[in-house]
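Here's a structure for you.
Yeah, one chain of the complex is gone here, protein chain that is, but the others are all in their spots.
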Amino acid sequence: MSAEITLLEAVSQGLRDEMRADPRVFLIGEDLGRYGGAFRVTAGFLDEFGPERVVDTPISESGFAGAAIGAAMMGLRPVVEFQFIDFMANAFDMIVNFAGTNRYRWGQAVPVVFRGPSGGRVSGSAFHSANPEAFYHRAPGLKIVYPATVEDAYGLIRAAIRDPNPVLFFEHKYLYRRIKGTLPAGLETVPIGRARVARAGRDATVVTWAAMVHVALEAAERLAAEGIELEIVDLRTIKPMDEETVLASVARTNRALVISEEPYSGSVAGDVAARIAEKAFWHLDAPLVRVTCLDTPVPYSPPLEDAYLPNADKLIARVRELLAS
Amino acid sequence: MSAEITLLEAVSQGLRDEMRADPRVFLIGEDLGRYGGAFRVTAGFLDEFGPERVVDTPISESGFAGAAIGAAMMGLRPVVEFQFIDFMANAFDMIVNFAGTNRYRWGQAVPVVFRGPSGGRVSGSAFHSANPEAFYHRAPGLKIVYPATVEDAYGLIRAAIRDPNPVLFFEHKYLYRRIKGTLPAGLETVPIGRARVARAGRDATVVTWAAMVHVALEAAERLAAEGIELEIVDLRTIKPMDEETVLASVARTNRALVISEEPYSGSVAGDVAARIAEKAFWHLDAPLVRVTCLDTPVPYSPPLEDAYLPNADKLIARVRELLAS
Amino acid sequence: MTSGPLGPLDPGPAPSTAGRLAETALGREQQLELHRWLRLNRLVEDRLTNLYRQGKVVGGLYSSRGQEAISVGSAYALGPHDVIGPLIRNLGALLVRGVAPREVFTQYMARGTSPTGGKDCNLHFGDLGRGLVSPISMLGALVPVMAGVAFAARYEKKDYVALTYIGDGGTSTGDFHEGMNLAAVLEVPLVVIAEHNGYAYSTPTSRQMKIRDLAQRAAAYGIPARIVDGNDVLAVYEATRRAVAAARGGAGPQMIEVKTFRMKGHAEHDDAGYVPRELLEAWRARDPIERFERHLTATGLATAAELEAATAEIQRALDVEVDAALAAPMPPPERAAEGVYEPGPEAPR
Partner (left out) sequence: MTSGPLGPLDPGPAPSTAGRLAETALGREQQLELHRWLRLNRLVEDRLTNLYRQGKVVGGLYSSRGQEAISVGSAYALGPHDVIGPLIRNLGALLVRGVAPREVFTQYMARGTSPTGGKDCNLHFGDLGRGLVSPISMLGALVPVMAGVAFAARYEKKDYVALTYIGDGGTSTGDFHEGMNLAAVLEVPLVVIAEHNGYAYSTPTSRQMKIRDLAQRAAAYGIPARIVDGNDVLAVYEATRRAVAAARGGAGPQMIEVKTFRMKGHAEHDDAGYVPRELLEAWRARDPIERFERHLTATGLATAAELEAATAEIQRALDVEVDAALAAPMPPPERAAEGVYEPGPEAPR
């Protein structure tokens, strides 16, 4: 068995292995080369792959996202880093309207990965804490991936690069150095589009992804002590969504909660809940429950951000309510 | 009673009346002045209000959206026109991150309206048919308004201008000249944040907004001939959402469908369905139903766009299924 | 061009007194070929206007009337492996690139056999086999994308260049700025043709920017720019040829500003009432096709009769193309749901 690595190292290793395996893969973004990226995901890459494949850019998110799209159409495999995923907002049109629609409109695939550090609980405030999955979920033609474990981070970044479609790949910065794990020998890719049952349980299904997987696991451990067994489904891929795994779990447990790190309104959590209410309604013994952030920007000060974010306590309280109903 | 006017004229009249009433209101966007706007919403405004209040800009959506935000902070009441609402994508960061968060972050209100022609069924293809409500629904601090009738178009544009928050105001271009109505004497504003029961009925609730209100009404008329009575809730405001009216209706009918002109994944329809599944679960006798567009960009050719869009036939089929379940 | 009595858009003295077209090394055959492309461009658009009036065109119709020399002259200067990202007024570039008129007609009529199968409209289509990238409507977006196309050439040590167009209005977009600057920093082989045609929809250039020449934009990126008479097909050709050679040779991105005029409204529905008639008249006297025809006859490269014969032949060919397009079916509805994703290396399950 290989050594323990962090989630950050898993992403880094996945990028490195894919670059070693495929000369068409290159990285583009701000401060990737000499500096190794704001979070050091690409530290050492410049030395190994040279400036042609580790391309530092001016501060122009739409510009370099667009350039990556162009290069992807010509057969390269660009991986775009947004220094913080928040700055993807500046490339919104390029990603949604150019990358997302191209294949449908005129048949030309755009195999590009847009990735970067996302998520809160790091006192990053409104512009360094984004979880933008819900902003992009509505955009046809994109795929959205958000891993919670070392294995998935590694296998999914490699799958994202190999995917012939535009893939948004989010890396939760709170998990970057906190989540550790080992890579199974021989692992290359983890398939995009498949959820994972992160914990089996009979009393209720918790659908979630990214950092909230770990919150849900914590809640499940604590509830297990009381004999309450949560089943936890880690979506891993937000789009296209693996309804099958979600619905099968709900069919087993007859109760469902969705917990996610997004505002309540307009969240992907709502979409998940809606699918369950449409397609597993007759399996449900109780209302759907959404546990989300507040409907506010991400506040900065720790007491405020704690109030803003979901956590195990909040989830447990909602599980108890649900089981009592 | 006043004369019949179109929905387009209602928006135009609302803008004009608000500009007459409040010298702080000004319009900014492309080709508004001499040309009167791509859809002629502001025809004649230049003559009446002069170039200081009807401001033609270079092609720079983020630029003029930003300038409107700055002017709004200083006490003006800017109304920004996007020539097609699709181009709002180019101002995404400015709207979501600047306008949306400002009040929360440092207390400064941003009373600005972002408006423009939206929606499909006009062979506009992927970039002239957008219904972007789901892209912005997740953004804290914004309000989103989307009227279906002459009265609401008039009253809500005036309310949007008076609202001290950033309001996205969408005008369905398929309805622009097809929907007619009269304005009640003395009408000034229609309150933002309140849904409307567009038709009372006992058998199922259809929650919808904008062009789909008329599709739902058509379906309801046809079903009424068979004795099936749909209740239709026109949200009018997407954000903040009037849950109360929606839930009260579902409590009466015990069945709910949501029909909207958006892709299935990531739609506001999902959010509405989720709220019902959470908060009116015990009232539901059958699964939630979402009737939406396909999960694709908006196709151009009429047979394709017809297949893409929801319509009365599709809704009726789903209602029948639902009532049979 | 200096400012005349009609203001900044005054084209200056009429061509009869302005003298000859630009010097060129192109021979007779090539010049006659250019002529055929120019005429084809205009005649395809004339047919489209007819189809539009007959209610056959689905959606808007955009014209390049008066600007044909730009698309034709620039595309003609490219090699077979170069890649173009045209805008909706660059029909001529598509034609030179081998797009058949019936493809254009079927696109505009939303037919199932159109290049996009009815999924997208007008000139919104691409085909990398013919070196064509489709635009999106959002102006400016093609500049970064084509910079990326050029980047790929350098990355793979291939010697193609990327060429794209931008309007005066389009240069105001953030994407133009980011794309140009990025192209300059990355030193990629990109050629940008900036079409200064006086208006962006109803907005005159004077309300679009406080500078006279689009070339001044290029200076902000350290990108060399030349200003060229856009109504002289030979001038456009020669300038593009030089810019393409420089880009291909490793000199980084190049820009060409072409001075021209939009002779119709923004689209067919727009009567352009906001354009002073005198300005239109002044520019009509510089019509790029008539000028080129005068040049061909004056230099003895062709007789008027030969040119007319060429035109008549195009008309005959277009009869066939229009009929074929009119006979083409609308797309089957089930196609609407198809083609969002490229099938991946891993099946969904």
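Going in written order, the chains are labelled A, B and C, and every chain counts its residues from 1.
Here, a contact is a pair of C-beta atoms (placed from the backbone, for glycine too) under 8 Å apart; a residue touches a chain by one contact, two chains touch by 3 or more.
Values in this document were obtained by computation on a predicted structure and should not be read as measured data.
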Taking the whole complex into account, name the chains on display that the unshown chain touches.
A, B, C
Check the options B:Gly14, B:Gly120 or B:Pro140 and report the residue that touches the missing chain.
B:Pro140
The listed residue (B:Leu15, B:Val41 or B:Met94) that touches the chain absent from the view is B:Met94
One chain isn't shown here. Among C:Arg65, C:Arg154 or C:Arg207, which residue touches it?
C:Arg207
Candidate in contact with the missing chain, chosen from B:Leu32, B:Leu46 or B:Ala71:
B:Ala71
Can you tell me which of A:Ser12, A:Asn97 or A:Ser125 touches the chain that was removed from the display?
A:Ser125
If you put the missing chain back, which residues of chain A would it touch?
30-31, 34-35, 38, 56, 58-60, 62-63, 83-84, 86-87, 89-90, 122-128, 294-297, 299-308
Touching residues of chain C against the unshown chain: what are they?
172-178, 181-182, 184-185, 207-211, 216-217, 219-223, 252
Kindly note down the residues of chain B that lie in touch with the hidden chain.
26, 52, 55, 57-58, 60-76, 78, 93-94, 97-98, 101-109, 111, 140-141, 143, 159, 162-165, 189, 191-194, 240, 244
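By our rule, only the chains that are shown with their structure count from here on.
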Select, from A-C and B-C, the pair of chains that is joined by more C-beta pairs in contact.
A-C
Between chain A and chain C, what distance separates the C-alpha centroids? Give it in angstrom.
41
The distance between the C-alpha centres of chain B and chain C, rounded to whole Å, is 37
Considering chain C alone, which of its residues make contact with at least two other chains?
116, 119-120, 124, 136-138, 174-175, 339-340
Would you give the residues of chain A that are in contact with at least 2 other chains, written as numbers and ranges?
93, 97, 101, 104-105, 140-141, 240
